[in-house]
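Note that this complex is displayed minus one protein chain, with the remaining chains in position.
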Amino acid sequence: MTVNLASFLYLVSGILFILALRGLSHPTTSRQGNLYGMIGMGIAIATTLALATPSAGRFGLIVLGLAIGGGIGAVTARRIAMTSMPQLVAAFHSLVGFAAVMVAAAAIYAPESFGIGTAGDIHAQALVEMSLGVAIGAITFTGSVIAFLKLDGRMSGKPIMIGGRHLINIVLGVALVVLIVLLVGTESKFVFWLIVAASLVLGVLLIIPIGGADMPVVVSMLNSYSGWAAAALGFTLGNLALIITGALVGSSGAILSYIMCKGMNRSFISVILGGFGGETAAAADDGIERTVKQGSADDAAYLMMNAQKVIIVPGYGMAVAQAQHALREMADKLKANGVEVKYAIHPVAGRMPGHMNVLLAEANVPYDEVFELEDINSEFAQADVAYVIGANDVTNPSARDDKSSPIYGMPILDVDKARTCLFVKRSLGSGYAGIDNTLFYKDGTMMLLGDAKKMTEEIVKAMDH
Amino acid sequence: MTVNLASFLYLVSGILFILALRGLSHPTTSRQGNLYGMIGMGIAIATTLALATPSAGRFGLIVLGLAIGGGIGAVTARRIAMTSMPQLVAAFHSLVGFAAVMVAAAAIYAPESFGIGTAGDIHAQALVEMSLGVAIGAITFTGSVIAFLKLDGRMSGKPIMIGGRHLINIVLGVALVVLIVLLVGTESKFVFWLIVAASLVLGVLLIIPIGGADMPVVVSMLNSYSGWAAAALGFTLGNLALIITGALVGSSGAILSYIMCKGMNRSFISVILGGFGGETAAAADDGIERTVKQGSADDAAYLMMNAQKVIIVPGYGMAVAQAQHALREMADKLKANGVEVKYAIHPVAGRMPGHMNVLLAEANVPYDEVFELEDINSEFAQADVAYVIGANDVTNPSARDDKSSPIYGMPILDVDKARTCLFVKRSLGSGYAGIDNTLFYKDGTMMLLGDAKKMTEEIVKAMDH
Amino acid sequence: MDALQKALDQLDQATAAVRLAVQDLANAPAGAEAAGNAAHALSGGAIDPFVFRFAIFVLAIFVGYYVVWSVTPALHTPLMAVTNAISSVIVVGALLAVGIAASGLAAGFGFVALVLVSVNIFGGFLVTQRMLAMYKKKEK
Partner (left out) sequence: MDALQKALDQLDQATAAVRLAVQDLANAPAGAEAAGNAAHALSGGAIDPFVFRFAIFVLAIFVGYYVVWSVTPALHTPLMAVTNAISSVIVVGALLAVGIAASGLAAGFGFVALVLVSVNIFGGFLVTQRMLAMYKKKEK
């Protein structure tokens, strides 16, 4: 295979990746898009093999590697619960980050194979690109591991604030720059591993002060990083597929972070500086006696069966309780009874963008019954019941009304405009932002305290009476 | 200046052109975008001059050329009436097309200056790219000239159907391919000029059978062609700015053609094959006696002053009559009287995309009072008066209701849903599609026969009584 | 094949020309990197620039597709005018011809092209500006 043909094929594979993302503009085209992505990956792999023509032994090794990794990947993909998506994505990012480090290491130890010079005489440009790739890759690796641990609950979501961490980070950053210059000058492998080590530490230090609530932004940001790392290595390898993909992934992660920050009305900087979330803020104890109206599953069933329009607002609690299937059953009952049912999804409901949509889709809720905030928010005023299940922050009216609230300005779902607001959660505790929800104490609100799944199932039962 | 720096600057200029188009996503950012475009052009010119370092004499010649052309261009831009935009765009396209031919000719006569080889030994790849560029350029040139003449009324809009033209076109096309192969083989200047001649003829033959009504699609298509010609020459010259710009312009023209065809519910192929429009179809004379309610300016003034909501629907006739200023005055009077006034624009109203918007903007109508078809069509049912001024085809209900109509399926503005529909035009004649409009004979319709501008001015006067 | 060979020659010669300019800086260990060279071909150093240009062209079409669809229909007329103006960047070809062509005929063709596209550049951008200046929001 000539290099020109190979380059052309890499371009084709990059284009197919673009089409893969393009497909996601609508559910009907998305499956086709995913297929394009797979074909693109297949082309990239086949082209590289045709270009490198490894010996039989090496080829066997490659097949072995693909088989081991592919097997693990396929099994994971089949087994993983939809509620664990955030963790899974974080874990996958860490793999890409580590792989980038390994590829860069291979390139330093065998520069000839990558066409970037000979041992002891690697092109300076390649060294610069590579060190960038390896540093970003290593940061992505440890950062994603921390994010994974926090999201999976294996590590407390509480921000860990080391004294003087900003100083330490700055020192590490400067050290990285110095090391990169050194590497270009000396091409020393020792310096290379120092870069790796410093970046690994930096990755940990950057992420641990960030609270669990902000992990989704972090995951997305690391996604972006892994893209830029891939692009940097793409420059080194002169590989168009890598450059294009890196740019795509880099933009994707950046845009998703931006969307989330906007959805939470936080600045990206404040997320990165960390310290937010995790500290369960004491419920605002302003001395005023507050009364809460509590209801039973029977009350809820009665209210909803007699409603004309019910809007369901799912949140993180639905995911935790795995209540989506019960919810769907409830909606079916209501629809059979002539009640209009819609779902309203806040952009940051749950723990990752689109989280609720996937869970509802899993429970066979048709996507044309599920609406974005802007499209449905005006309809609450005409709804008889808003059924808030495991959501909290995304309904908190203080974001709209209370200028002193830390989440003031965050767009919210106006569930308080509905005639009755049913609130399913286990306690009067706060959500991830740790802020008391004044909605609990409003007249039109009825609290249904209990596990989201159990409560919904009971309501379904009560509807049969 | 090193070639690398120059290439980088050409890239910057390409990026600035992207930003220029991006600015057009909203009126507020559009002026800034246009500025980016100018800067991009400035960078491209300056870079080329810095790279080529012409002698003082040649530099003088360049300044002279820029001054002559720039002067003509600037004066034209200042003087041209907004209603003549379609013609102007067609005329400008023809210039780009001819310039592409001239640049290619210069490259053939002095290949060294373009770095594509030496006389008698020009690189084959460059020859192929160049011939593509020159052929498309020449077709663009004559095609645009014809489009200009038809749009400017200097040539009848009637399709000119030469017998066997499809055969002639095919023969010419095949001849072009043969000539290009010959050129690559012999590099003969004679063959080069034969290519130019054949393409010029082809350009004429392709466009004359297309009726005046379809000229806007043609102009857009030629815009697209001029982009591809630029891109082809960009490959020859290895110039990133040209390649990027060519791709941008090429896509832009193609998309606009698509939008127009969709707006007219025609297939692109049927437009290109020609023969549509221009033949004033006889008004459907089905023997049924039809009555038309005619009204005066006073009637119209009375109706509108007592309305709560008036929707104005401008069309080609408004442009011809230059009635936009009078229209704005009328709207002001109505608004002063507490009437809600909105403008509804059909995607293919007038003679080019966005034509009506520019004219209304010229008359100082704020762009947030002007709505697209999808955004306003449902509001006609609540409107008291639809004031249709010089529009016809875009309101024809047979596009919606009559399956046998040639424009069946074309989206239309539902002016017939308004309580009263005022129709300003000079006669009961048909519009550009040559189809009788059944709306004239409906109960709720009142015809205001007369010139759009005069009639509107009379209405304004009547409102003062 | 012929095209490829010419392209390769061309690349080679161009490299030679540039090398001349940096001769005094050059001290490459000649011949030592035989294996490296072959491998490097792998990673792209020897790729015909055409491939890169083609990649740029294709990506620019994608960008064009998205950027044009994001243009508001109200500004479609200015869009036509401004695409017209920017397609005059073909002026770079005209400038080369007028500026350095040895053949007088070529310079003449270049001059004609230069005058025509200048009309377009100035006319196109200015008329766009004129149009855009007219789009105003409702004054409150």
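Letters A, B and C mark the chains as written, and numbering starts fresh at 1 in each.
Following the convention adopted for this analysis, contacts are C-beta pairs under 8 Å (C-beta built on N, C-alpha and C of every residue); 3 or more make two chains touch, one makes a residue touch a chain.
Nothing here was measured: the structure is a model prediction, and the numbers come from that model.
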Displayed chains that the missing one touches are A, B, C
Missing-chain contact among A:Leu5, A:Leu66 or A:Ala197 belongs to A:Leu66
Where A:Ala100, A:Met410 or A:Met463 are the choices, the one touching the absent chain is A:Ala100
The one residue from A:Arg58, A:His166 or A:Arg290 touching the chain left out of view is A:Arg58
Touch with the missing chain holds, among A:Gly143, A:Gly157, A:Gly212 or A:Gly246, for A:Gly246
Given A:Met352, A:Val385 or A:Ala399, the correct residue touching the omitted chain is A:Met352
Residues on subunit A facing the left-out chain by the touch rule are 3, 10, 13-14, 17-18, 20-22, 24-28, 30-31, 33-34, 37-38, 40-41, 44-45, 47-49, 52-54, 58-59, 61-62, 65-74, 76-78, 80, 82, 85, 88-89, 92-93, 95-96, 98-100, 102-103, 105-110, 112-114, 117, 123-125, 128, 219-220, 223, 226-227, 230-231, 233-235, 237-253, 255-256, 259, 345, 347, 352-355, 357-358, 361-362, 364, 366-370, 372
Where subunit B meets the chain that is not shown, the residues are 3-4, 6-8, 11, 14-15, 18, 51-52, 111-118, 121, 237-240, 244
It is residues of subunit C that touch the chain not shown, namely 1, 4-5, 8-19, 22, 25-26, 28, 33, 36-42, 44-47, 49, 52-53, 55-56, 59-60, 62-63, 66-67, 70, 96, 100
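The definition used in the following text is that only the chains that are shown with their structure count from here on.
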Per the C-alpha means, the centres of subunit B and subunit C lie apart by a whole-Å value of 26
Note: subunit C sits from subunit A at a C-alpha centroid distance in Å of 39
Subunit A and subunit B have mean C-alpha positions lying a whole-number Å distance apart equal to 45
Among all residues of subunit C, those touching at least two other chains are 50, 58
